[in-house]
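Structure record follows, encoded as structure tokens.
All protein chains but one are shown at their positions in the complex.
A, B, C, D, E and F are the chain letters, set down in written order, and residue numbers restart from 1 in every chain.
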Amino acid sequence: MNVDYVGIMHVVVLLIVLVSAYLAIKLKNLLSAVLALAVMSLLLSLEFYLLHAPDVAIAEAGIGAGLTTAIYVLAIRATRHLEGGA
Amino acid sequence: MRNAVAGVALLVMAAFLFYAAVEMHSFGSPAYSDMDDYFIENAQKETGANNVVTSIVFDYRGFDTLGEATVLFTAVAGTTAVFKKRREKK
Amino acid sequence: MIPECVIYLFLGIGLFFNFMGSIGLMRMPDIYTRLHAATKCTTFGSIFTSLAVIIYGILWWYDGHSSYAPLATHTIVALAAILVTNPTGAHAIARASHRAGVKPERAVVDRLEEVKLP
Amino acid sequence: MIGAIILTSVLAFLAWLFMTMGSGNLLYLWDLKEIYAGIFFSVVTGVVAGRFVKGKDWRMLNPARWFLFAAYLIGPFFIAMAKANFDVAYRVITGKIRPGIVRIRPNLKTDLGITMLANSITLTPGTLSVDVDENSGDLFVHWINVKNGAEEKDICDYKLVCGKFPDWIRRIAE
Amino acid sequence: MSDMSTIFLITGTLLLAYMLIGLLRLALGPTVGDRVVALDTINTLVVAGMILLGAAFKEIIYIDVAIVYALLSFIGTLYIAKYMEGGM
Amino acid sequence: MMAMSKIVRTVSNLLYFFILIFGFYIVMHGHLTPGGGFQGGAVLASAIALIIVAHGIEKAKKFYSEFSLTSCESLGLVLFISLAFLGIFMTFFYNFLSPGAQPAIPIFSTEPPLGPNLGNLNTGGVIPLMNIAVGIEVIGGLGAIVYVMFRGGKK
Partner (left out) sequence: MNYLYNFPFIVVAILIAMGFYAMMFKRNLIKIVIGLNIVESAVNLFLIALGYRKGAVAPIYTNAPVAKGAPAHSMVLPTPQALTLTAIVIGVATTAMILSFVVQIGKHYGTIDAKKARRLKG
């Protein structure tokens, strides 16, 4: 039996990327939206890994895991008491 | 009214994007790759680095990296200027 | 022959526990019990899948490919990182949600509620 | 201060050696250039990160403690972890839980000991460390299946919750 | 040593399927804490999957990505936890 | 500004030196394995973010200041540009240390053999040095962003 497992992985990973991007736009709570964005970055890094681009995967991992979440959380903290903030 | 116009524009743009994505050359077989083949074949001889991506970033396309480093510098300077600590009265 | 069977066994155990962790994430009633399921089971499952890769790498190394040693050593580093960071992250989440006012569901006792820590 | 810098440098150099294993011919494992670079960057790391290592952690350089730690990881900790996972799998399938947060007093003094105990508790049967009292070292533990009678006492006996872990950790880290 | 890439690939695919369950919790979770738990679970699964794929592709240098993720995902969790407990 | 709990602080102190040495590993091996100045600098900046969130800004102020981080960034950029200028006798961004360079300088200029080789740190001409320069710049830049936003955005 000759199944293209890497192809299946591409499909599943891209589907999760789509769903998490949808959640990042849809969720009302800004913190939840940032979490969904972190999941999207994580799965995007896995997709780069599957596309044989480990350099880009490390860059996306190092940026998306810590720093992007940190910056968004700090911005939300500074604006949470405002109207229109979460 | 404005929202409706914007929505129609968005739909048209999405349709064009979708059409372009479907009509692209097939995934997994890039059409033109002469320059990249040159890099792959000669990068190790010419620069002495094993990682072709790094040799492109810092050697063949060093000007790009210089520009990006400058953009990074400017962005950080902008951020620090926005959050500049106000001088407190003593 | 025997090492391959060990690798298959470890992969199977890892898959089972990762599955249990994911199911527990869905079935448990509140955040603390979900943390129980998610942290313990996924950490344990990841230990076993990583152990399978470590055995594979050591066998490869033993076959004479000396430069393939990093497959084993880097996997050990990743495993150690998971083992240190996962429970600490779980502790941070549990503490934060208790301070944010999430009560443990169906709890028979809650001593943390009584002592207000700074 | 100087001691902390040297300690951090040595630890960083060990980590560097472990990561660059298999790169050359020195002892069949390392390349000489890697070792020079490793020494340089270990010293940099020691100077930058040295002040975050407390002076008391010198005792962890004793190799006997390392062997004890390895024995602890392979022996009681791993067995308890395996038990924990079957326990959680059972509870996931059946949904039988009786949760609660109890307070235990393990009487550990050092930060490293408390941290090791809390992480061990998180990874072992049915318990999850929620908070820690900074002054007395008490741990607040979320217990997925509170034993009958344990909820009445103000400070629960630690033998019920985490077995002999505090004794092991006292031997390792204190 | 026979070729064992296929079994590693199958295991990685199944881990990806478990990620879908975590994604469901991310979508449903009533509070922010539940979503953080889902993020943590997906993190661990992705790290395990990356290690397996590195072995399956026989590219030892790919494991570095998994180490970076295992080390740094902790930092994002800490930021969100600190925001949730109101310490910031 | 509260610090986080004791457990988190201890684990952060332990992880801090490991993230640092791992970031240096990524920066140094940029021309051999995936990695380089940008990625390694991001990892090292994450270490700074870890210390800031675990100990609170009040304690982190003793170890980092905005001036030191931004001057790190400027130093990196200046190093990068001067490395580019050093090859000006041929052309800007000339790799004057590489194996094929005309006035041969026998450091960093071994031609790496094809196939598995991990330990050849002295290859690649000026690429490792540029990696280090860019790494310093990215540490300073991203660290300064997190530091400044943590300090200033409070309300």
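The working rule: a residue touches a chain if its C-beta (ideal position, glycine included) is under 8 Å from a C-beta of that chain, and two chains touch if they have at least 3 such contacts.
Note that this is a predicted model, so its numbers are computed, not measured.
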* Structure fact -> Contacts of the unshown chain among the visible ones are A, B, E, F
* **Footprint left on chain F by the chain that the document does not show** => 32-34, 36, 38-39, 41-42, 112, 114-118, 138, 141-142, 145, 149, 153, 155
* Structure fact -> Note that chain B touches the absent chain at residues 3, 6-7, 10, 13-14, 17-18, 20-22, 24, 26-30, 33, 35-37, 39-41, 43-44, 50-53, 56-57, 61, 64-65, 68, 71-72, 75-76, 78-79, 82-83
* Structure fact -> Residues on chain E facing the left-out chain by the touch rule are 57-62
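Everything that follows uses one rule, which is that only the chains that are shown with their structure count from here on.
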* What is the touch distance from chain A to chain C, in steps? -> 2
* Any chain that touches chain E and chain C -> F
* Structure fact -> For chain B and chain C, the touch-path distance in steps comes out at 2
* Which one of the chains is farthest from chain C, going by Cα centres? -> B
* Chain with the smallest distance from its CA centroid to the overall CA centroid? -> E
* Asked: Just curious, how far off is chain D from chain B if you go by their C-alpha centres, in Å?
  -> 42
* Structure fact -> Between chain C and chain D, the Cα-mean centres are separated in Å by 15
* Asked: Whole-Å distance, chain B centre to chain E centre, using C-alpha means?
  -> 26
* Touching two or more other chains - residues of chain E -> 36, 38, 61-62, 64-65, 67-68, 71-75, 78-82, 84, 88
* To do: Any chance you could list the residues of chain B touching two or more other chains?
  => 51, 53-54
* Enumerate the contact residues on chain E facing chain C in the complex. => 1-2, 4, 7-8, 11, 14-15, 18, 21-22, 24-25, 31, 33-34, 36-38, 40-41, 44-45, 47-48, 51-52, 54-55, 60-61, 63-64, 66-67, 70-71, 73-74, 77-78, 80-82, 84-86
* Structure fact -> Per the touch rule, the chain D residues reaching chain F in their complex are 8, 11-12, 15-16, 19-20, 22-24, 30-31, 33-34, 37, 41-42, 44-46, 48-49, 51-54, 111-112, 114-115, 118-119, 129, 131-132, 134
* Of chain E, residues touching chain A in the complex -> 6, 9-10, 12-13, 16-17, 19-20, 23, 26-27, 29, 32, 35-36, 38-39, 42-43, 46, 49-50, 53, 57, 59, 61-62, 64-65, 68-69, 72-73, 75-76, 79-80, 83-84, 88
